[in-house]
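Left out: one protein chain. Kept in place: all the others.
Right after this comes chain A.
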Amino acid sequence: MLTQIWVIARKELRLWLQQPANLVVILLVPFLFIWIMGAVFGSSGMPTVAVFAVNLDSGTNAARVLSALQDSPNLEVQLVSDRAEADRRVGQGERMAAVVIPAGFSEAVLTDSGAALELIVDPARNERASIVTGLVNAALAPQLVDAEVARGVNRGIASLLTSQDNLAGMETGVLQEFLTAAFQGVVASQVQSAVEDPLVSLNLQPVGEGPSTESLPSLMEFLVPGYTLMFAFFLVSQLATTIVEERAEGTLRRLLSTPASKAAILAGKFLPYAVIASLQILFVFFVSSLFFDFSLGSSPLALAAVILPIAAVIAALGILIAALARTTGQSSGLTILIVLILAIASGAMSPNIAVPGLQWLTPHFWAIRGFQNIITREMGLSGALQPAAVLTGMALLFFGLAVWRFRFED
């Protein structure tokens, strides 16, 4: 029996490897997906936003604000010459927003009513406007402190300057410049040290008994397991389509005439795909750990305890779908349906739109929970046990249903 399974499995594996497209889909595509997400969100989870900027003021405050915007790591600033152009191009959706520094900005900063920067936002994307306002405000924070200080200093020396127009033989204008610069220097150095080494620091503590950490788990550690699983499940489609094609060509029927039992034949189909799925998940994890801020946890055994049963679920599901579908069109339609619905409902595709309740039924959910227990929660083998048990149950259920419903000919 074991030799029969092995012979069938080896043949399957060889056939799979003969299709270069399979390898591309399974290994390259998930990596591409993760790479794009990584390029967008970076390790900070903050995307970079491209905006236009218009400077209609020639003063130094305006110039400082503009260079603060240009220096911001999360803003990609493109200068345009006038406001009408910014209005037009944002209105057409070329960029999400434009920052306008209006004429008279530099002087207005020092008045009681302050100065306003205008942010022209494309209403088509007003949902995401908060990202732009957040990033612009962050870039402006040091300028704002500077401006407040300058204003405070001006206020402080205003009465002095109005009471006497000639102090210690100096022109008031010269005196004002000198005092402002001197005072600003004092306050600014205080502020600088407050920004660099704030009085209030943040202690990051994982819940439970663990020690404090330097940083939060990276975005990649959160996203990569889900994306990997989403694409690993496309193996379901490859397996199901292969079997349905073989049935249509009559190859399956011929297998029945060999002494191999029905279950042995199906196990021979199951094994190579379970192996491929395991290797795929390992490969994507490994490459992600090389290129992105992604760790593999400290327990290889625990990792294996989750990878093996989820790979078994993938292979068993492939056979189950082949048992239910009659044509390749159906099997490919059915798998896309299942693969995508599972990926969405479980939260593997985008964690914020998981369907509560339904996600408990998806293998993805349990596998992701297992990977997170191991990778970010660092629970080791104990964190893998419950997900592994649920996944093994699912794999057995799918395989059992498949053996029961499987037909070897049309």
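Keep this in mind: contacts are C-beta pairs under 8 Å (C-beta built on N, C-alpha and C of every residue); 3 or more make two chains touch, one makes a residue touch a chain; residues count from 1.
Throughout what follows, contacts and distances are computed from a predicted model.
Engineer: So one subunit is absent here. Using its UniProt record, which name fits best from "Response regulator", "Manganese/zinc/iron transport system permease protein", "4Fe-4S dicluster domain-containing protein" or "ABC-2 type transporter transmembrane domain-containing protein"?
Structural biologist: Going by its UniProt entry, the chain not pictured is "ABC-2 type transporter transmembrane domain-containing protein".
Engineer: Looking at the full complex, which residue from A:Met1, A:Leu17, A:Leu79 or A:Leu216 touches the chain that isn't shown here?
Structural biologist: Candidates A:Met1, A:Leu17, A:Leu79 or A:Leu216; residue touching the omitted chain: A:Leu216.
Engineer: Among A:Ser58, A:Gln92 or A:Ser298, choose the residue that contacts the chain missing from this document, as touch is defined above.
Structural biologist: Answering carefully, the residue with contact to the hidden chain is A:Gln92.
Engineer: Out of A:Leu13, A:Leu56, A:Ala103 or A:Ile131, point to the residue that touches the absent chain in the complete complex.
Structural biologist: A:Ile131
Engineer: Return the single residue from A:Leu256, A:Ile341, A:Leu361 or A:Leu397 that touches the missing chain.
Structural biologist: A:Ile341
Engineer: Looking at A:Gly250, A:Pro300 or A:Gly333, which makes contact with the chain not pictured?
Structural biologist: A:Gly333
Engineer: Which of A:Asn22, A:Gln70 or A:Ser261 touches the chain that is not shown?
Structural biologist: In the complete complex, the chain left out is touched by residue A:Asn22.
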